[in-house]
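Comments concern the structure below.
Only a single protein chain was left out; the remaining protein chains are all shown in position.
By written order: A, B and C. Residues from 1 in each chain.
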Amino acid sequence: MLTMVQSIADAQRVALEIDKNVLLLGEDIGKNGGVFRATEGLWEQFGSERVIDTPLSEAGIVGSALGLAMGGFKPIIEIQFLSFITPAFEQIVSHVARMRLRSQGVFSTSMVIRAPYGGGIGAPELHSDSTEAYFVHTPGLRVVVPSSPYTAKGLLLGAVASPDPVLFLEPLRLYRTQKEEVPSDYYTLSIDKATVVSQGEDVTLIGWGAMIPLLLEASRLLMEQDITADVIDLQSLSPIDEETLFASAKKTGRVVIVHEAPRTCGVGAEIAARLSEEVIDSLEAPIKRVAGYDVPYPLFALEHAYLPSVKKVVQAVMELVYFQ
Amino acid sequence: MLTMVQSIADAQRVALEIDKNVLLLGEDIGKNGGVFRATEGLWEQFGSERVIDTPLSEAGIVGSALGLAMGGFKPIIEIQFLSFITPAFEQIVSHVARMRLRSQGVFSTSMVIRAPYGGGIGAPELHSDSTEAYFVHTPGLRVVVPSSPYTAKGLLLGAVASPDPVLFLEPLRLYRTQKEEVPSDYYTLSIDKATVVSQGEDVTLIGWGAMIPLLLEASRLLMEQDITADVIDLQSLSPIDEETLFASAKKTGRVVIVHEAPRTCGVGAEIAARLSEEVIDSLEAPIKRVAGYDVPYPLFALEHAYLPSVKKVVQAVMELVYFQ
Amino acid sequence: MLINHLLPCGTLTDAGSSFWRTLSINEKLDLLFFLRSVRMLDRRMVLWQRQGKIGTYAPVEGQEAAQVGSAYALDKKDWVFPSYREQGVAFTFGISTTSIIQYWSGRIEGCKPPIGYRYVPPTVPIATQLPHAVGAAWSIKKKKETGIAIAYFGDGATSEGDFHEALNFASIFDLPVLFFCQNNGYAISVPFAEQSATKTVVEKASAYGINAYQVDGNDVLAVYHVVKTAKSKRKPALIEAVTYRTGAHTTADDASRYRPEGEVRIWLNRDPLYRYEQLCLKEGLLDEDQIEKQDQQVAKELDRTMREVEKSHPNPSSLFTHVYHQIPDWLKKQQEEAANDVNHGSIHC
Partner (left out) sequence: MLINHLLPCGTLTDAGSSFWRTLSINEKLDLLFFLRSVRMLDRRMVLWQRQGKIGTYAPVEGQEAAQVGSAYALDKKDWVFPSYREQGVAFTFGISTTSIIQYWSGRIEGCKPPIGYRYVPPTVPIATQLPHAVGAAWSIKKKKETGIAIAYFGDGATSEGDFHEALNFASIFDLPVLFFCQNNGYAISVPFAEQSATKTVVEKASAYGINAYQVDGNDVLAVYHVVKTAKSKRKPALIEAVTYRTGAHTTADDASRYRPEGEVRIWLNRDPLYRYEQLCLKEGLLDEDQIEKQDQQVAKELDRTMREVEKSHPNPSSLFTHVYHQIPDWLKKQQEEAANDVNHGSIHC
C-alpha cells in the first residue's frame, strides 16, 4: 500500500534500476529526498552520479538535461513546484519541444519533467498554480496527470518510456490522501488515453488530477437525485483523447469540465471547443466549465473560495439537467 | 499617410511628449531605431535617458521595467520578436501580472510590452510564432492586437493610458502593407472592445491582427456566392469582448474563428467555449476553427502551408453553410 | 576580507570599537531591541505554525543580525525587496507584526505596505526581486531622489539567471542598488560549495565590476556599518553576509537530513544575539532585568496581535480586487458568483 508520492518515488526507483541511462536532476532531490520526498531513498541507492542535486537554476537544469538527452541519457527532472518552471520556459518551449523536429529526428529530446502542482493544501504563494494550459498549447510536448497511486506509477513509467518529452504534473493535494496497492515491479499505463472512472447516463464530468476525487463525490451526491454521471479522468492533457470524450458526450448529451486553472484559455476551453466542433448536435445543453476564477491563485486563506468544489460541480450539473 | 510601423513609432513619440514618465526600453531601439524601425527617430528626439538601449537580457528588461513602474515611471518595452519574450516569462506571469494585486493596489504595474509577432514574411526560425494564448491565460494582463495603422496608434496610446500592464502584439506582416491617414495628435481607442469591420448575415468570421485582411478577402469571395459575413476584429484578446461576439453569433448562427497560433488551446478555443456555453441554442452549425496546425511554426519555406489562408477560411464557411 | 566588528564572545574588534563610539545610545539600544524582538516573533511563528494558527513558515533564527543590522541602516524612503525569510528586515524596517502574521496566514492584506513605505511584498520565486530592485533604483536615479534600493536574497539565488542580469544592469546603468545576500550556507539542502565554484559570493562581483563587501552576518554592528557605508556611496554593491540558519528551511523541512549536528553546534556558538547582548551588558547600557521587561512587553503585544488576526476573516471578494486597476465588469460577474457560493469554506462540500 503506497501513497501517490511513494508510488512516484517507486516508479523512479524502477526506472533507475532497469535503464542505466536514466538520471534524476533537481533541487534538493538527493540527500534531502525531495521537498515532498518524491525521490526518497534514491540518492542513497543510486548515488550522486545518477540522482543529482543541482544548483537553484531551472533554465540550467532543463537546458543541460536536454543536452544530456541529446547525448543519450534519459533525464527525469523535478521542478520543485510548477510555478518555478517559468525560468525554464524558454528552454522548454523553444528547445525541448522542438529539438527533435529541428534536428529532423537525429537528436533525442526524451525526458520527463515532473512537477507538483495545484492547490488545496494551504501552501505559500505561487506554490499552488495550475498552468498546464501553457504546455498543452505547446506542440511537441506531452502533458500527463495522474490521479491515484496506481496510475501515478504506471503513467510515470509510461512517460519515462516515451521517446517524446513529457511534462508530468503531480497533483500535490493527492500526494498522501490515499493509499493503494501498487505493484512493486515495472508496469506502464498508456500516456495518451483518458479513463472513464465511473459510468452513468445523464452527464459527463471531465477532469484530471485532484479534481477526480471531487468529481466522484459529486457523482455520488447526484446519484441521490437519480442523476448518473460518466466521470472521465483525462490523464493525458496533451494529446487529448477525443474519442473517449466524444463517445461519452454523445451518450449523455451534457458535459461539465472541471479544472483548477483560471477558466479563460484553460484546457477546459479546448475540450469545450472540440466538443462544440464535433458533437454539437448530440448536446442537449450548453457545455459548462467549472474552473478557477480569472485571477491569480490566491494566498491560501482564500484558496477554497477560488477552487472548484463539489457544490459548484453539482450546481453546474443541475443547471444542465434542468436546461430549458 | 503612415504604415503601421510608422504609426507605432508616432504613437510612442506622442506618448513620450505628453508624459515625461514614459520611458522606452529595449534591444536596439535607440540609435538603431529598432530592428523594424518602430522607434525610428525617438532616440534622436528624446535622448538616451528616455529611449534606452538595454543589454540583451529580456528578464532584466521586464524585471527592471517593473521596478521602474513601481517607482512611478511608465515603461514601454520592445521585445524584439514575440518568441524572445520567453526568457522574461517568469517576470511577466509571476510579477508583472501580480504585483498590483500582491501589493493590494499600492505599487503600479502599468507598462506596455510591445512585440512584433506572427508569420508570413519569410523570417528566420522563431521569428514568426503566435503565442498570445499564454498571456490570455494569465490573469492580470491585458492583450491587445491592432490590424491597421490607424487602430495601431489609437490602441497603443490606449494601452499606454491603461493602468494595467498590456501586452501589445504587432502583426509584423502588416507593418508595411498598408498606408493610411493617421492623425498626428493624441487619440486613444478603447482597448477592450472588438470591432465589426464588415457586416453580413450568414456567418461570423472572428480574427485579429494579420488575419483581418485575409478575412475581408474571404468575405469578398463569399459575397460572390451570396454569402455575407460579419467580420470581427477582436483587437482585445484579453479581455474578450463577449457581447460583440455573442450578438453576431446569434444573428448569423455560424461562426469561424481564425488564428495563426496552433489550434489546441489557442485563443480560438476560448472563444468557441464561450459561444458554446452562452449561445449554443442560436447556432445552426458547429463552431469552426481555422488555425495553425499543432506543430511548431515551420521554417519559412513551408509557412504558407502552415498558416490559415483565404481558401481555408472560405472552405470552412462553406462547410458550415451546407451543414446537414 | 570578512568584515568583523564583534567577536562571538561579545568583544569588539579594533574596527568595531571605533564604529561603536560613533553610535548613539538609542542606536545601540534599538539594535538590541530589534534583535530580541525578531527572535521572539520568529519563535512564536514556528510555534503558531505547529498549533495550526498560520501556514508553512520560513524561520529566521540565526540570521537576525544580518537582517536587523542591514534594515536598521535603511531610511524610510528606501526601496526594500525582501525574499520570504525577511521577517527580521520587515520588523526592523517598520512593518507591523499584524502584516507579518497575516502574510503567513495566507492573507493578502499582509502584503500591503504601510502608507509611504516602499516595502515590497515578499518575493517567493528565487532571485526574481533583484531586477525589480534595479528598476526601483533606476527610478530613484532618474528622479534624483536620495534613497537606495536594496534586494534581499540567499546564496541559492546566485545560481539563477536573474541574479546575473540584475547585477549587469545595475552596473551598466550605475544605479544605487544594494544586493544583500544572506549566505546561510544552504539552498534548502544544497550546500554552497555545490552551488557555486567560487568559495564566496563576493567573488562574483568582479564579473560586473561592482563594489563588494563580505561581512560577518552574525555581527549586527559590522552589518549595520557595511550597509551604511555601501548605501552612502549610491553605487551598485554586492554584500555577502556570512551567516547560518540554525533551524530548518521551513516548518515543513527537516534540516537534520542534510546538515551534520556538529555544524549546527558551531554556529550556535556564533549566535548573533548572545554576542550583542553581552556587549550591551558589559557596556552597561542596560541590565538583565530591563531586557526581561522589554521582552515581556513585546511578547504581550505579539500575542495580542495574533489573537486579533485570528478574529478577522478574509473576504472572498478580495480575490478580485486589484487584479486590475478597477474590477472590470466581466470579472464582477465572477466576483458575484464567488459571493453567492456561500459554502466557500470547504472544497468538499
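In the analysis below, a residue touches a chain if its C-beta (ideal position, glycine included) is under 8 Å from a C-beta of that chain, and two chains touch if they have at least 3 such contacts.
Since this is a predicted model, take the numbers as computed values, not measurements.
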Which displayed chains the unshown chain touches: A, B, C
Residue among A:217, A:242, A:284 or A:319 that touches the chain left out of view: A:242
Chain not shown: contacting residue from C:78, C:160, C:216 or C:253: C:160
Touch with the omitted chain, as defined above, among C:98, C:198 or C:317: C:198
Contact set of subunit B toward the excluded chain (per top definition): 27-28, 30-33, 35, 53-60, 83-84, 86-87, 120, 122-127, 214, 217, 293-296, 298-312
Residue numbers in subunit C that touch the chain omitted from display: 159-165, 168, 171-172, 194-198, 203-204, 206-210
Residues belonging to subunit A that touch the chain removed from view: 49, 54-55, 57, 59-60, 62-73, 87, 90-91, 94-95, 100-107, 110, 139-140, 142, 162-164, 192, 239, 242
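Assume only the chains that are shown with their structure count from here on.
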Chain nearest the overall Cα centroid: A
Junction residues of subunit C, two or more chains touched: 108, 111, 125, 161-162, 323, 331
Residues of subunit B touching at least two other chains: 87, 90, 94, 101-102, 139-140
